[in-house]
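This is the structure I want to talk about, given as structure tokens.
Note that one protein chain of the assembly has been removed; the remaining protein chains are unaltered in position.
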Amino acid sequence: MVGYAFMGAAHSQAWRTVNRVYDLPARARMALICGRDSGKVAEAADRLGWEAYTTDWRDLVNRDDIDVVDVCTPGDSHAEIALAALAAGKHVLCEKPLANTVQEAREMAAAAATAQASGVRSMCGFNYRRVPAVTMMRQLVADGRLGVIRHVRAVYLQDWIVDPQFPLVWRLQKDRAGSGALGDIGAHIVDLTQYVTGQRITGVSAVTETFVKERPLSAESSGLAASANGGDGQVVDGAGPATGPVTVDDAALFVARLDGGALATYEASRFATGRKNALRVEINGSLGSVVFDLERLNELEFYDATRPTAEQGFSRILVTEGEHPYMSAWWPPGHIIGYEHSFTHQMRDFIEAIATGADPAPSFADALQVQLVLDAVARSAELGSSWTEVEPALTAVAV
Amino acid sequence: MVGYAFMGAAHSQAWRTVNRVYDLPARARMALICGRDSGKVAEAADRLGWEAYTTDWRDLVNRDDIDVVDVCTPGDSHAEIALAALAAGKHVLCEKPLANTVQEAREMAAAAATAQASGVRSMCGFNYRRVPAVTMMRQLVADGRLGVIRHVRAVYLQDWIVDPQFPLVWRLQKDRAGSGALGDIGAHIVDLTQYVTGQRITGVSAVTETFVKERPLSAESSGLAASANGGDGQVVDGAGPATGPVTVDDAALFVARLDGGALATYEASRFATGRKNALRVEINGSLGSVVFDLERLNELEFYDATRPTAEQGFSRILVTEGEHPYMSAWWPPGHIIGYEHSFTHQMRDFIEAIATGADPAPSFADALQVQLVLDAVARSAELGSSWTEVEPALTAVAV
Amino acid sequence: MVGYAFMGAAHSQAWRTVNRVYDLPARARMALICGRDSGKVAEAADRLGWEAYTTDWRDLVNRDDIDVVDVCTPGDSHAEIALAALAAGKHVLCEKPLANTVQEAREMAAAAATAQASGVRSMCGFNYRRVPAVTMMRQLVADGRLGVIRHVRAVYLQDWIVDPQFPLVWRLQKDRAGSGALGDIGAHIVDLTQYVTGQRITGVSAVTETFVKERPLSAESSGLAASANGGDGQVVDGAGPATGPVTVDDAALFVARLDGGALATYEASRFATGRKNALRVEINGSLGSVVFDLERLNELEFYDATRPTAEQGFSRILVTEGEHPYMSAWWPPGHIIGYEHSFTHQMRDFIEAIATGADPAPSFADALQVQLVLDAVARSAELGSSWTEVEPALTAVAV
Partner (left out) sequence: MVGYAFMGAAHSQAWRTVNRVYDLPARARMALICGRDSGKVAEAADRLGWEAYTTDWRDLVNRDDIDVVDVCTPGDSHAEIALAALAAGKHVLCEKPLANTVQEAREMAAAAATAQASGVRSMCGFNYRRVPAVTMMRQLVADGRLGVIRHVRAVYLQDWIVDPQFPLVWRLQKDRAGSGALGDIGAHIVDLTQYVTGQRITGVSAVTETFVKERPLSAESSGLAASANGGDGQVVDGAGPATGPVTVDDAALFVARLDGGALATYEASRFATGRKNALRVEINGSLGSVVFDLERLNELEFYDATRPTAEQGFSRILVTEGEHPYMSAWWPPGHIIGYEHSFTHQMRDFIEAIATGADPAPSFADALQVQLVLDAVARSAELGSSWTEVEPALTAVAV
């Protein structure tokens, strides 16, 4: 694994747990973790349970006894690491967004396609597909339970930078993060809604905004909080009263059309006061609707319009039954799971795909397509919200 | 009052109730109701409690003992009736949207301004401003409790025409209704959010859609249901298997910017399966947020970001205390009110304005500005979602 | 009508509205209202829309042109007025609880049975039976949709006397009110749950408490608020720092068994801080469950355990469809109704019963049975929570 901050901790918890819960054809060994700061990565390796550590990610690629490389760094280094790992025949799990630019994403998707021919597997870390309620939404749509999809309504709202004194962490810098709310959390709702509906976004009209344009420089940051211990070693020089420009969007909103005829609204913001991790999706079809909220991820609301009129209503389904996706291995009904479990489920599917010689989803090509949507959003916003078609991926991809 | 269908019944209930609940400087007498079908309007007058009826709206304008004309017809007749009433010196309450075209709305606003000079009052029926929780939202914003407004998120979702066999009622015909979801329910969220934030929409990028393009012709329709008794006499010729084209939008979605710097998404749809009357608004500011849902109109969620971090949360305020707007006259705390009460509150304020010589809000000029937003939305949608500025009203208006 | 305070206003609104909304075989004329304070009842008659007023309730009984007497006074005068009205051949609607003592309730039930033989109708005002969601719960149980009832869980929580400085209004005095939370709000949950389940409570074990034992005397009080204008003329002598003893319960809790085998918990309290009018009921059966909350009275949660396991959940049914009880006469789906509508529905059923010669429910005998349950609760509490059987009514009664 490369990276040991927020995503590194989440992935470590998943690697550590997956074989303790699921009965799989292969077991994960947590062999080597990589980070740029020697002291910190050593500490992380010890705490998170990795056998060894290194400060050079090439060590992961070069070791023969390593089969899988898990890329948990900021987006600016995804392409370099993933391409090297694929070239070396390693299976690659790469965090989202796949890359900071469409160009890099295209190279990665091409490399993944090439590697696939040699049995090398690759997957992008859109972990929310593996939240049981999300998987169940996909199944309901696929089973025709919603009929023709008319509307998609998706927001991903956070509020961690509402305070103008919140420092200029790497996620607020375009060269490190690629974009702001758009790529960080907007990417999730684009992928999730395309996955659930089985439809692709074809065009968008967008507005983006950076509400706070200058922020204090910070010594260090980790996760979504600037003051946490540990950090990922991404130091921003300077301190005290010095400030720097925020070079990414604070919020991105767009209307869209999907290739199956649905209309959609999307909104990603870090300025939605009171919303902490509010990925909320509603999908309306001719036969029914579903509603999901990541802050209550064990629940799915399902409206079945084929029921008798007087009994129709949104059913709050507690997605904790053995019959629900991924849940038979966990606790009895009603004993809820948390955010981290989506990663455990992701690792389960990735391990299973590798062991059985199947291609896991979402592929790098799927992730490229998400990148193309984000790119269309950014271009539309730059062009005064003009309608902007999503470029074709040119590679055949299946959601 | 002109019109005796859905709005006519709602207004009648309000006129009948307002002086029984509120202590006001004047009392309403329900003198004369007008409708085109003699038998039906006679029945309506008797049932709804009007002293007399007529089939010619000019009788209302001509009678000297009538002070107020309440226009509850479809939008295509608003201008003619309201203009005549204002010219005759009658105070006018006109249902929303003010008119079916911007041109008509401009004429009405101009006439209202002229009449105002002679002490004639006019008001547009955006009744949801008078839902106590909505009024309270406005107060919170005005008191600075939300700080700088960053986001507006507004939907008005219904599902009464999801069934393609639902007939071609007047609300689905452009010549009668002006537009579809946009003018019928979109108008409400435009007015409500501008009222609450005190900001105006300056530009939009929109998509609209008519999902079901042909529908069966119907003999008659009333309210939102095609099969209800009574109806408003708006007969659509033909019957049986014949169909006709739906000439209005089923759904309208747009992103917008407000003049105070906020970004917004709006969605009005009659195809949101399971949503019956879901006017939902969320507003995020730098100091707090509010959330409102018309299906739970007695509740307001308020997030106060100035509270200690560990205690912050969305507070579900039951807006039924004597301290809340309009509520001291009703029942004890927790004894909820319903949809129709917003009309009673509207009549209260209208009567009070007339009796005290004040100008009620929203004025026709305010309603014109809403019409201009709807017009910008329609034009943006026609122009492939290109960014479209909202035309100035040219009349000074205050929200 | 006798009484013009909180219940008087609610009943007036219902009498005024019922024929405007429902098509009924008879129309209510609001002929005469009675109160003890001449000035106040005159004002109330004018405001609430009664043709005349009197200070002597016997005038209602004696006037030949009056067919119905509606008793809205505190419980200590129910028996005297109702007995006289029945004796005079008037149909009687009497607010709950039927009486302050079992003895009075027995006399009233006997008189009602006698009068019934002459076609005189009587009904007790347990208005919550007429909340559409409650009526629907009854139907679901009656249709076998819940299977064998296992559990009833009912609370009625308010908080209007949490402040020890809240004055000693009539509702806190045993001689006027009979009991405190028990008779005022506990009576509602006893009646409602027996009505919905079709089962009778057979025995109870109870605790009651008066948390604040002395309160300031107040000049006047109305509704649930002590400071409201108007009042019902029930003056408590004295003022300022003087206090008097609270002679009723602040809270009553009990476990119970129902004759169909269900176990139940009941709680009525005026000390549940934050709960304004929280009548909440959950019923669990072998095939399903229902949940109701009066603060969201337009909603019913229904869990249908015969659905596929993975899709089971509590469905939030918005009870506003034309298919739902009482709702076809109101507004389109999703346009909610309020507390007062339960009285309009009650008047509808009462008028219909009178006009068609049917006996309305709940009868005085039904209300006597509720009184017997309350009596068992009070006796159990006095006897250190010992198990106490509910006395038989000796009159045949049907829920």
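Labels for the chains are A, B and C, by order of writing; each one numbers its residues from 1.
Keep in mind that, in the parts below, a contact is a pair of C-beta atoms (placed from the backbone, for glycine too) under 8 Å apart; a residue touches a chain by one contact, two chains touch by 3 or more.
Keep in mind that what you see is a predicted model, and the values were worked out from it rather than measured.
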Report, in label order, the displayed chains that the undisplayed chain touches.
-> A, B, C
Out of C:Tyr4, C:Trp170, C:Phe254 or C:Phe292, the sole contact with the unshown chain comes from C:Phe254
Contact with the hidden chain, among B:Ala28, B:Leu318 or B:Ile337, goes to B:Leu318
Consider the whole complex, including the chain that is not shown, and state which of C:Pro97, C:Gly125, C:Pro216 or C:Gly285 touches that chain.
-> C:Gly285
Who touches the missing chain here, C:Thr17, C:Gln199 or C:Ser269?
-> C:Ser269
Name, in rising order, the residues on subunit C that touch the hidden chain in the full complex.
-> 150-151, 153, 155, 157, 159, 162, 205-207, 209, 211, 251, 253-255, 257, 261, 263-265, 267, 269, 271-275, 282, 284-289, 303, 305, 312-314, 384-387
Absent-chain interface as seen on subunit B, which is shown | 136, 300-302, 304, 309-318, 321, 323-324
In terms of residues, what is the contact footprint of the unshown chain on subunit A?
-> 6, 10, 12-13, 16-17, 19-21, 23, 47-49, 158, 160, 223-225, 228, 275-278, 294-298, 318, 320, 322, 331-341
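Here, only the chains that are shown with their structure count from here on.
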How big is the gap, in whole Å, between where the Cα atoms of subunit A centre and where those of subunit C centre?
-> 54
Distance-wise, how many Å sit between the C-alpha centres of subunit A and subunit B, to the nearest whole number?
-> 41
Expressed in whole Å, how far the mean CA point of subunit B lies from that of subunit C is 36
Where subunit B touches two or more other chains, by residue = 275
